[in-house]
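Quick one: the structure is below, and I'll ask about it shortly.
As you look at this complex, bear in mind that one protein chain is not there, while each of the others sits in place.
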Amino acid sequence: MNEFWRLPENVSTFGGPIDSMFHLIAWITIVVFFGVELLLLWFLFRYRARPGRKATFTHGNSRLEIIWTAATAIMVVYLGIISRGLWLDIKDPARFPEPGLELIVRAKQFEWNTHYPGADGQLGTADDFVRRNQMSVPVDVPVRITLQSEDVIHSFYLPEFRLKQDAVPGMNIPAWFEATRTGEFTVGCAELCGLQHYRMKGTIRVLSAEEFSAWNAQQMAAAPAPGPLPGSASNAAGSPVVAAAGHAH
Amino acid sequence: MERGPSSFGVYNMKLGMWVFLLSEVMFFTGLIGAYIILRFAQPDHFALPGQVLNVPLTALNTFFLICSSVTMVKAFAAIELGDQKGLQRWLLATAIIGMIFVGIQVVEYTVLSHEGFVPIADLYQAHGRQGGHEVLGGPLYGATFYTMTGFHGTHVSIGVACLWFTYFKARRGGYSAANFGGVENMGLYWHFVDLVWIILFTIVYLI
Amino acid sequence: MFDNRASKLFALSLVAAVAACGGGGDAGGAGGGEPAGGGAPVAVANAGTINGTVDFTGTAPANERIDMSAEPTCEAKHPGGPMKETVVASNGKLKNVFVYIKEGLTGTYPAPSETVTVDQVGCHYTPHVIGAVVGQPVAYKNSDGLAHNVKAQPTNNRPFNISQPNNMTSAPQRFASAEIMIPVQCDVHGWMEMYVGVVAHPYFAVSGDDGSFTIGNVPPGTYTLEAWHEKYGLKTGQVTVEPNGTATVTFAYDAAMANAYVPLGKLFDPHRHAEPAPRVVADASATH
Partner (left out) sequence: MSTAAAMHEVPAHGAHGHHEEIPFIRKYIFSTDHKIIGIQFLFMSLAFLLLGGLLAMAMRWQLAWPSNAEMPMPGGSLLPETMVNSGIMLPEFYNALVTMHGTIMVFFAIMPLLVGVWANYLIPLQIGAPDMAFPRLNMLSFWMAFTAGILMLASFGVTGGAANAGWTGYTPLSINDVYSGVKTGQQLWALSLTLLGFSSLVGSVNYITTLINMRAPGMTWFRLPLSTWALFITSVLILLAVPVLAGGLIMMFFDQTLGTNFFKPESGGQPLLWQHLFWFFGHPEVYILILPSMGFVSDVIANGSRKPIFGYYAMVWAIIGIGFIGWIVWGHHMFMSGMNPLLGGFFMITTLVIAVPSAIKTFNWMGTLWGGNIRFHAPNLYAISFVALFAIGGLSGIFLAAGPVDIPLHDTYFVVAHIHYVLVGRSLFGIFAAITFWYPKMFGRMMHEGLGKVHWLLTFIFFNTTFFPMHMIGSGGMMRRLYDPTQYPHIAQMQDTNVFITINALLLFAAQLIFAFNFIWSLFKGKKAGTNPWEANSVEWSAPSPPPHGNWGGVQPVVYRGPYEYSSPESEHDFLLQTQPPAGQPVPARH
């Protein structure tokens, strides 16, 4: 089925359940689809107009109505219940696993700037370092990210991780993922965010624990974050954190 | 043509007015809903009732509007009995009270904006820079306040215009005990505007 | 709804009006009303030249290294590793300083027809600082073969934002009023930035690698020059240009001025060409 649906390879822990649910729904719908369409075709052939023949005069059948209403209702409610559970496991902050690494992903037209805690392991301190459009995370570690936006709404999209979450200016939106294998994957923007929306892409590198700590150390030594241009849109919008905290008099 | 054979028992104009008012309800629901959402999401951008707004003045204004509803009812009652003079008198009263309401609202706006309570962020900050004393709440408060009350004010003004139209038509004897649809619809609209104001007053000024 | 158009029309009519009376005022003025090129010599009666240098004392701070790894094609064009061009100073001379005649000019100077072109190579703008006459066409060229966008954020002109998904040259942009300076940036490559100085006459220049600049074809007279640098801010100087003579001027910048005030989007005009309505009123009341 995968090559039919062309799902990208899955490399996150919750990607598996999502995919199996996708395939469950896919199979249900395929069965229903062929059932309906074949029946339709049969009716079209069997009851095509022929001279001197009158159609059956009936206004319907209550038992049938009840049966197919109930059947559909049961199916969708079942789907609803199972999908709600999985949904909350992925999206509800109360159910997030204990993070091994916390990052801020701060979006702006048209960059994904990932803030790393730096030496003191604390975000929002002087020694944080920022990587533009290139994330690196350790494998098999739950990574918790806080999504922020400097200007418009962006959508943080990791196809291979089955992760998508909007970044809304003025909000701090939590998300998490845990990579299951090392490699280099795509970071995309899934919400129209302006002229260069299609170029708002980056890469995420999943490293082994050792590689990551080495990379982290090297980054802490390297250059600071590039500042914004004077009078550019990025500081016009102001820091989302500040905006969230309210207006300063 | 006025009413179809298997009709609802209400003539078209009246039914149409009811249906129209339904959509008006949704319009104000949208505005008020937006206000409530914003106020809950950003409490520090809003002031408590009475801190900025002049509640007593508006309370008086509310009282006037309620009176105008009463006079409107009187006008309708009068024409049902075919009392032309009564109709004209009460319509006139309603129109005038309506104008008083709008007038007071204009005064309120002028005072508030001079105090620096403005809907627009730039103006708001400009006022702060020019040493105007700090207004509680922010431009967001102003924006929601002026939008909601402004749209209501527009409805009242339109109502007043229609009232004058109805009044002059009444003076030409345009209505009778047999034909008072115009007055009735005018009343429906006016009571609706009144009702909306009572809700707005409660939510914006009191809560 | 049509606010930008309305305001633009208004501004233009204003330009016309002011220019007209200005032109009338200095009928005898040298070079008045004659077409002038962006720095290119045209016939001006016994025109002189201003030669100058921009000196720089102290050690220039190291420019910020750009992380271009996300854009390999660009990175490849910077053998020494991509750097920002905030301060380009070598043996005591400062590059990319915008110098223009601030006061002392009379007459009106129609926009030259030739286009000033800014190229985008290796995810850098070249040149990094340009000047243009009010109304002169400025075009942006993309030679990188990958997506750039050119976002100008003036204070007194209409902002624009042009995408260039591939090699191409943008439609020429014209700035309707004088402004020192207009920041231009690329949203795809946050490090890409350059500055445009828009003045109401052709008497401006940008200092080169050796810090030198030349403003040619200047009508005789005494002028106040102003120099602008994106990090070290403003300097002013006086020159007197003799008929057919050459005046020299030197601006001395100094590493100690690191946190100088750097104006952006400041209005400038020797005798109030092309200023938006509010400013005209304000200045008028100030000067009379």
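Just so it is clear, A, B and C label the chains in written order, and each chain counts residues from 1 on its own.
Please note the rule applied: a contact is a pair of C-beta atoms (placed from the backbone, for glycine too) under 8 Å apart; a residue touches a chain by one contact, two chains touch by 3 or more.
From a predicted model like this one, the values you see are computed outputs, not experimental measurements.
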Visible contact partners (per top-of-document touch definition) of the missing chain: A, B, C
For the full complex, which residue in A:L86, A:A119 or A:M220 touches the chain that was left out? A:L86
Logged for subunit C, residues touching the omitted partner chain are 1-5, 147, 149, 153, 158-166, 168-171
Tell me which stretches of subunit A touch the chain missing from the display. 4-8, 17-18, 21-22, 25-26, 28-29, 32-33, 36-37, 39-40, 43-44, 47-50, 53-61, 64-65, 68-69, 72-73, 76-77, 79-81, 83-84, 86-88, 90-93, 109, 147, 151-153, 155, 157, 159-160, 162-166, 168-171, 173, 186, 188-199, 201, 233, 236-238, 240, 243-244, 246-247
Write the list of subunit B residues that the hidden chain touches. 1, 3-8, 10-12, 15-16, 19-20, 22-24, 26-27, 29-31, 34, 37-38, 41-42, 45, 119-123, 138-140, 143-144, 147
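By our rule, only the chains that are shown with their structure count from here on.
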Chain whose Cα centroid lies nearest the overall Cα centroid: A
For the pair subunit A and subunit C, the C-alpha centroid-to-centroid distance in angstrom is 46
Complex contact set, residues of subunit A against subunit C: 108-111, 131-134, 194-196, 198-199, 202-203, 223, 226, 228-233
Touching subunit A in the complex: which residues of subunit C? 64-67, 69-70, 147, 149, 151, 153, 155, 161, 163, 183, 185, 187-188, 190-191, 193, 262, 264-265
